[in-house]
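A single protein chain has been omitted; all remaining protein chains appear in their positions.
And then chain A:
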């Protein structure tokens, strides 16, 4: 507990996201606005799904454990579907915004492309999702206590941090995939994102058997990462050139 765990878990969970933010988003005011608006959309989707869950819980018997757990699982699935629905709504809003930006610009092209918006929207969703999952845990980690003293898993904080990190990355890649699917009318990409999200959330049902949740999530993240990279114009050649450039220290080539 205390500071070591706090800082460790914070940087595991939010370190990569902070890096993404600092190096790609913080410089451009428009991207910051898109990030915060994305966080807001995720928040609204969470609000609506909690409302549904809350109503369901109030309408049911509070003493029936199995029912409550079933309702929670239903709540999770519904929340995932609602998050993706709001991602679609956000896509629609950003499309309109791009049309506005194009109309207002002097050379007829928008200062930010839909692919960049997809990335920033994904990071926004991911950051908010991660923050909501992790912040209360981090606040508790600062104080005194012993993890798992009643027989629960001792790796609670650590696995939460890793799960949060993978979710933030996943949201980023899902944003790119989703928007690409919407742009090019490839519905199977959208369906793939929804299925992946359901799979990742579903895999967390076997917590505290962390092998069942963390490993599939990381595998799915790698898949989503490669797919998003290929969709964004990357290729194996780009990666090779990028790596070789670093190794040989040669003059910079048109990079990946």
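Here is the rule we go by: a contact is a pair of C-beta atoms (placed from the backbone, for glycine too) under 8 Å apart; a residue touches a chain by one contact, two chains touch by 3 or more; residues count from 1.
Basically, contacts and distances are computed from a predicted model.
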Protein name (UniProt record) of the chain left out of view, among "Vacuolar protein sorting-associated protein 51 homolog", "V-ATPase proteolipid subunit C-like domain-containing protein", "Dynein light chain Tctex-type 2B" or "Presenilin": "Presenilin"
Listed residues A:39, A:94, A:176 or A:194, member touching the removed chain: A:39
Sole contact to the chain not displayed, among A:176, A:200 or A:221: A:200
Chain not shown: contacting residue from A:69, A:92 or A:240: A:69
Sole residue of A:94, A:163 or A:228 that reaches the chain not shown, by the stated touch rule: A:163
Chain A residues touching the omitted chain (full complex): 29-30, 32-33, 36-37, 39-40, 43, 46-47, 49-51, 53-54, 57, 69, 72-73, 75-76, 79-80, 83, 100-101, 104-106, 128-129, 131-133, 135-137, 139, 156, 159-160, 163, 167, 200-201, 204-205, 207-208, 213
